[in-house]
Each structure stands twice: as structure tokens, then as C-alpha cells.
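First the structure, then my questions, so here it is.
As you look at this complex, bear in mind that one protein chain is not there, while each of the others sits in place.
Think of it as A, B and C in the order they're written, each chain with its own count starting at 1.
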Amino acid sequence: MGPIIPVHGISEEWNLLIAFLIGLGFGFSLEQAGFSSSRKLAGMFYGYDITVLKVFFTAAITAMLGLIFLNYLGWIDMSIVYVNQYYIQSAIVGGVIMGVGFIAGGFCPGTSVCAAAIGKIDAMFFIGGSLIGILLFGETYSLWEELYNKNFLGSLKLSSVLNMKDGVLALIIVLMAMVMFWIGERAEKKFGREDIMKEV
Amino acid sequence: MKNRKNLVILGSLVIVIAVALIGVSLKQKNQTSIVVPAEKVRQMISNGNLYYDPEDLQKSLTKNGNEIDLIDLRSPDQFLDNAITGAINIPFQRILEDEYRSYFTDNKLKVIYTDQESKAAEVWTLLTQMGYQNVYVLKGGLDYWKAKIEHQDIFGNASLDNEKARFDFKKELEGE
Amino acid sequence: MNPYLAGVLLGLVLLASFYLTGRGLGASGAMKSVVVYGMDKVSEAHVESSHFYSKYVTGEENPLKSWLVLEVFGVLIGGFISGAISGRLTWKIERSPKITSGKRLIFAVLGGALFGFGSQLGRGCTSGAALSGMAVLSVAGFVTMMAIFGTAFALAYFFRKNWI
Partner (left out) sequence: MKSRVILAIILVSLSAIAAILPQKKNSALQLNAEELLQEIKLGTYNIGPDQLTEIIVNKDPSYMLIDLRPASEYEKFSLPGAINIPFDSLFTENWIMYIDQDLRKNIFFTNGGTLSSTALVLSRQKGFKNNFVLAGGLNRWFETVLNAKPPANSVDTEALKIYQRRLAAQQYFKGGEALPKNDVQIDLKPIPVRKKKMVQGGCS
């Protein structure tokens, strides 16, 4: 039963090797999706290219359904799988700051690494900026420490908050995503920018 | 027309996935999950729900043998060689096989035994964790039964309470 | 590649990560390890006294020998392989014709700094918090995702010259 490494106590070296292999797949699929282009990424916010929306939600839903089926078949122990811890304030404030960074810089950390790999100089500057930002946070940590640790709600799952089965929530999310894809594709038609799409 | 063909292909794809999922989940049928948590079973033992007293067993066996299912968990050889009259034989190694498991599903009182208590108690723990509530272990095991009930060997050293210290450990070690 | 197909592929990679290691993907954590490593080299005392850095340094262990650093190293190689296959390897500053290269780079650094800062406060970036978090249905994942994309949408108008 999975998750394989923590359950079977597999050594740290194997864990790191698998991290590298998973990273390979991650980088490959990001690049194939076209996430190595900042103008393509930013396209989502202007409606001329909603690739980000498509890839992001399709990936999240695929993994979500996969986990539900693996769990049903008894192949994975979901109590061991990491569920992100929820601190209300810091998640929202942090998310808002990241949002500003996204529209200003045109990347997020994962895609910037991927874009830097194929020679995008702006992505390399973005990575440099990220390091500066993290350093800044580390140096001024005492100012944010209270906010950072406020209102800890544990590894909260949305399905338990809404008091419904994981599968039902997944169905709702899938339906919502399909509506979003439909709206997005219509937007692509309306705001389409041939000139930009040719360049990226 | 082309669209309809695509739909058929897609529909059959979905059906194949669904069938595969159901198939895989059926294949795992021979996994019996534990329904009673370990701590609850431990409490049952502390509350004395583990044992069945041999004298009570003897009484109910002579009175009306149908009240209790007496189950010998040892091997068939041992069972043929020497067993309590009225017992049936289910080697504990095979207890989860379908034909034997069905013995435990009715509500009749079940008393299980091995030569000593401890193996029967281990199997009792498993059965109780699986949710069978009406199973008990013959206190003292077959050894006590043979010595005290069948042979009336009053002076023998067979003890009913297995967990009672049979020696004064401290005195034995430190000398007189 | 068709974006939906790429999404399924990415989802399968994420699923493999959960099945094998019990954790999702991430990126900003690796950058933090680099920062912590750098600070540790500059001033060990400073790292030990900081409530933030000290969380990520244990004994003599090199902070770079972590799961996320290796994973992001894989992203680098994986991205390169994909770029090479699809013939996209070029040195290039991607920008809208409406701004200069210099301005684009300044915005990139600025955006990077904001993203780096926010990812630490929000305990993860788009991949670690939003994507992986949503896959396990965690509230944190949905909240972070909405905060990132909502803010970016709201401010898109002011940055339009950068992109279109």
C-alpha cells in the first residue's frame, strides 16, 4: 500500500532519486504545456490564451480523481499523504502578494525554472528576484512571525468543512472546471491575439 | 456521422475504465478488514470476556450439547488423537477460509481451545477484532481439561488460572 | 501539445508523486533551501539565531540535500529536454513590444521578489500550495489558488503594457 516510500521506510537516497525523476516529469510536462513562456502564462488574465487555466485545473482534477480511486482500491493510505496546513491570514495575504508578483513578473517559481532551462533570460531574472524576496522575508521574519503563525486550523480538507464525501466534492469541482473551460475557450475566441500567439 | 462514431469510442472507453475499476475492487475480496479496534478488544480482555470456565462447559455439554459450539483449533492429527467429546475440528491456520468462517457467523456461543490457552487466545483476538462477539477461550486449555475434568486428577499441578504465578519468584531466586 | 493532454500528463506526474512519496510537487521550497544554504555559508551564527532560517538547518546536514532541491533540479533538466525536443532552445527576453527589455527585466526581478516573499508567507507557491493542495482537497490549496489568481486578475489592467 502506498505512499510507497514512507510506508516501506525506503532509504533517503532512493527518495532523492525519485524526487529527481518526478521533477523530470514535472519539468517536461510544464514545458510541453507551454509554461516556459511568460506571455502565454499572462494570457490567461487578458483572455487571449487560457492554457494556464486548462493545464492547471486538468492536472489538479486528474490527480484528485486518481487519489480518490487509489484510495478506494486500497492502494494508498490518505492519512499519511501530506495535506497542506491552513493558516487563514498568512495563506490569503501570501496569496495576494504572490498574485501581484505573478502579473508583474509573468512567472511562478516552478514555471520560471522551466523557462530558464530553455534560455529565457527574463525567467533567470525572475529566479534571482525570488531569491531576493525569500531573503527579504527571512531577514524581516520577526515582523511577520505573528501573522505567519496566526489562526492555525491544521490539515483541513474542504470536503470535511463542507461535510461531503471526497468524491461528491470532486464531481462538483469537475463540473465547475468544465464550465470554466467553456467560458475560457469562448474568451479565447473573443480576445484572441494572433500576433502574440505567433511569437510565444 | 463522424461525431457519433467518436461518441461510441468514448463511451466504450469510459465503460472499460469503470469495469476495470469494479474488477480490481472485486479481486481484493479476500481481504478481511479489522472492525473492532485493538484498544476495545484489550478492554474486553480486562473485563473478563476472554475465558469460558471448563466446569460450566462440562455442565452445558452434559445438559444440552446444542447450546455451545466447541471448536478444537489444533491440527486434524492432534484432534483425532485426543480431543474433548463433542468438539469439532477447525485448524486455526485455515480459520479464514470460507467454509470455516461460516461457522462463526451465527449467534451461537462458541468456545475455542488449544492445548494451552495462549494460542487459542491469539486466535480469539483475531476473531474478536473481526467482529465475532460470541467466541470464548476455554480457560486452562485442553491440558487442564484432560487433567482435572476428565481424569479428576486433584493432586496434579495443572492450574486453571494460567496467569497466576506458580512460584514465589522472589523467594526462589533469593533463596530461603 | 494540447493543453488538456499536458494537464493530464502533469496530473499523472503529481499523482505519481503522491503515490510514491506521499507529498505533492513544489518549487519555492527549493529556492528557500538555496537561500538558507547561502546564508549559512555567509554567517552561521546569524542562521542559528534566526527563528526562520534555523527551522531549515539541522546539524551538519546540507540544506541543499533536500527533496525539493532535487525535484527542482529535475524540473530544470526535464524542461531542457522538452525544449530541445520541441526546438525551443533560444536565449531570449520575452516581452511585449510596448516595453523595453530593461523594463521587462526590472519587472521580472520585482515580480520574482514579490512571489518569493509571498510564497514564504503563504507556505508554498502555485505548485506546492495551490496545485498539490487542490489535488488533496485541502482548504489551504483552494484559498491560495483563489488569492493568487484573483489578485492577478484584479490587477491585470494595470500591467497590460507588459504583456499585450
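One rule holds for everything that comes next: contacts are C-beta pairs under 8 Å (C-beta built on N, C-alpha and C of every residue); 3 or more make two chains touch, one makes a residue touch a chain.
Computed from a predicted model, the values in this text were never measured in an experiment.
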item	value
Chains in view touching the one left out	A, B, C
From B:Leu61, B:Ile84, B:Val123 or B:Leu142, residue that would touch the chain that is not displayed	B:Val123
Selected from B:Arg42, B:Lys59, B:Lys108 or B:His151 as touching the chain missing from the view	B:Arg42
Residues of subunit A (touch criterion as defined above) contacting the omitted chain	1-3, 5-7, 58, 61-62, 65, 68-69, 71-72, 74-85, 165-168, 170-171, 173-175, 177-178, 181-182, 185
Touching residues (missing chain, whole complex) on subunit B	3, 6-7, 10-11, 13-14, 17-18, 21, 30-34, 38-39, 41-42, 45-46, 50, 92-93, 95-96, 116-119, 121-126, 129-130, 161-167, 169-170, 172-175
For subunit C, residues in touch with the removed chain	2, 4-5, 8, 21-24, 26-29, 32, 67-68, 119, 123-125, 127-129, 132-133
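Everything below uses one rule, namely that only the chains that are shown with their structure count from here on.
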item	value
Taking each chain's C-alpha mean as its centre, the one farthest from subunit A	B
Whole-Å separation of chain centres (CA-atom averages), subunit A against subunit C	9
Distance from the mean Cα position of subunit C to that of subunit B, given in whole angstrom	55
Subunit A-subunit B separation of Cα centroids, rounded to whole Å	51
Residues of subunit A touching at least two other chains	none
Contacts with two or more other chains, residues of subunit B listed in rising order	none
Residues of subunit A defined as touching subunit B within the complex	69, 72-74
Subunit A residues within the subunit C interface of the complex	2-6, 15-34, 36-39, 42-43, 45-46, 48, 51, 54-64, 66-67, 70, 75-76, 78, 80-88, 90-123, 125-138, 141-142, 144-145, 147-148, 153, 155-159, 161, 166, 169-170, 193, 196, 200
Interfacial residue positions of subunit C with respect to subunit A in the complex	1, 3-4, 6-28, 31-32, 34-36, 39, 50-53, 65, 67-68, 70-83, 86, 88-96, 104-105, 107-156, 159-160, 162-164
